[in-house]
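Step one of this worksheet: look at the structure below.
With one protein chain withheld, the remaining protein chains of the complex are depicted in position.
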Amino acid sequence: MDVLFPRTLEELQKLRTETPGDLIMAGGTDLLVKIRKTGQKPTVIFCIERIAELQRLDVLDDEIVIGAAVTLQQLLECDTIKTELTALFEALSVLASPPVRHSATLVGNVCTASSAGDTLPPLYVFAAEVEIANTSGRRRQSIAEFITGPGKTTLQPDEIVTAVRVPRPVDGTHSVYYKVGKRKAMAIAVASMAARFELGEAGAIKNIKMAWGSVGPTVVRAIDVEAYLAGRSLSIDCLREAGRLASAAVCPIDDVRASADYRRQVTGNLLLRLARDKRD
Amino acid sequence: MTLNFILNGKNLSVETSPDRRVVDLLREDMGLSGTKECCGSGECGACTILVDGESRLSCLMLAAQLEGRTLLTIEGLASNGELHVVQQAFVEHGAVQCGFCTPGMVLATLDLLRRIPEPTREEVRRELSGNLCRCTGYQKIVDAVMAAARTLHGGMS
Partner (left out) sequence: MLGNKNMQNHEVREIGVIAPRIDALTKVTGAENFAADLYPEGFLWVGVKRSDFPHANILAIDGLAASKLTGVTAVLTHRDIKGSNRLGIFEKDQPILADKTVRHYGDAVALVVAESKAALTEALAAIRVEYEPLPPVFDPEAALETGAPILHPTRPAGNVLIKSEIVCGNGAANLEKCAFQATVKIRTGWQEHAFLETQTGVAWMEEDETLSMTVSTQTPFRDRLELAEALGISPAKIHVVAPCLGGGFGGKDGVTVQGFLALAAMHSGGRPVKIYYSREESILAGTKRHPLRAEYTVGCDQDGVLQTLSCRLLFDTGAYASLGSEVFALAMEHAGGPYRIPNVSILGSAVYTNNPVSSAFRGFGVPQAAAAMEQVIDELAKAGGFDPLELRRKNAVRRGDTSPTGVLLTQTTGILECLDQLERHPLWRQRTKWGESAPAFKRRGVGIATIYHSVGFGPAIADYANAKLEILTDGKFRVYAGVSDMGQGNASTYAQIAGHILCQPHEIMDLVLPDTARTLPSASSSASRTTFTYGNAMIGAAELLRDRIRARAALMISFQLLHSVPIEEIALLPGVARHLPSGRSVPLSLVATMMDTSERTATHSYTCPVNNQPIASGENLRMHGFPHRVVTYGAQLVTVEVDTLTGETAVCDMLNCVDAGRVLNPQAYEQQVQGGAAQGLGYALFEEFAVADGRILTGDFSTYILPTALDVPDMVTEPVTPDEKDGPFGMKGVGEIGIDGVFPAIANAIAVATGVRITAETMSAEKVLAALRQTGQEGRP
């Protein structure tokens, strides 16, 4: 297969209209594994690692813009992400392994759209948007609407995700990412949970958003869990009840890594980690 | 296609197909079999090399991506007949048994020590978590890395 390195987005789009049957590669850590597994090689791969516009990592006043070619390692070295998007930082720290993080990208993780993707639950709770370029121009879409099913997105054949934009949370926002895998590194999540929230007076939960991974065809949100926790505290009793609601909200499957029952059980239990990690 | 890159300090111009995996280019075309393949899917780290100073998995890299880059493989680490501090530490501390994970482990260690010059044992384990070893149980590898860190940080080499 041919491997081309367009230098600009325009060049990429022009090449794509000329060559059908292409694939886009950023870090290649999902794509090349998939090609090996299926044995199906595309005619041409467009590697975006040299497109300057896609390398941007910008901390703006109200949002952080992560270009499609930005690696996970670059994000781990960004202080703002560590302090303000802590759940995302924690997810990046446990995604795959160090050498993989040196070439894998956030946008790649989003476009692979596996419900086990570690970056996804945090991006959901931070209400991230994907920015897409096509032949007509640009469009944006919330990540929850962009990912439609396991491995499925709304991306059209002439489109490419150029960036993920994450609104910067207000001061005082806490966020966490919990991952359950079959070992402590290089593990596909068996169940995962991201949460962001603020704590008001007397530890009352405000503006809580939660998302679970690996327990449904896509990342699962549960409005009733958020509604239940609003105004309550991070006490074990509250979290246990919230956990019951969460377990009921997810629809996991059995696979070689774990059973649906286990995933359902862990979904609820993970909320109790918030009690363990209680912040004041 | 012709690729121009720096390998172990030498400027190279190599003719190859763009989709050739870097691990195959190194092992089969260039006679550099120090870089190992053991899973082909990014799950073991045996194929680790340094690209522009950063550890990368050569089984998940295509030759075309090498253009303009600087590569270091295990063969390029020792210089003038002298082992690198990390290599010396691996030998002294019994971190080498069958040796198949060793090249990848050594290069991953270089990357780790560049970013964390004085790691704790836990940090060493975390940073080497992408490199599997089936023989050692990792303990002597961690011993070796900690010793290498002390030597490097002490300014001796």
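Think of it as A and B in the order they're written, each chain with its own count starting at 1.
One rule holds in what follows: contacts are C-beta pairs under 8 Å (C-beta built on N, C-alpha and C of every residue); 3 or more make two chains touch, one makes a residue touch a chain.
None of these values were measured; they are calculated from a predicted model.
One chain is not displayed; in the complete assembly it touches the shown chains A, B.
Touching the chain that is not shown, out of A:144, A:188, A:204 or A:245: A:188 (per the contact rule at the top). Where chain A meets the missing chain, the touching residues are 39, 97, 180, 182-188, 190-191, 236, 240, 243, 256-259, 262, 265-266, 268-270, 272-273, 275-276. By the touch rule set out above, chain B reaches the unshown chain at residues 27-28, 31-41, 43-44, 46, 73-75, 77-78, 81-83, 87-88, 90-92, 94, 96-103, 106, 121, 124-126, 128-142.
Methods note: only the chains that are shown with their structure count from here on.
Contact residues of chain A toward chain B in the complex are 1-5, 28-29, 32-33, 36-37, 41, 45, 47, 49, 73, 96-100, 102-103, 184-186. Interface residues of chain B, counted against chain A in their complex, comprise 18-19, 40-43, 45, 48, 54-57, 60-65, 67, 108, 111-112, 126-131.
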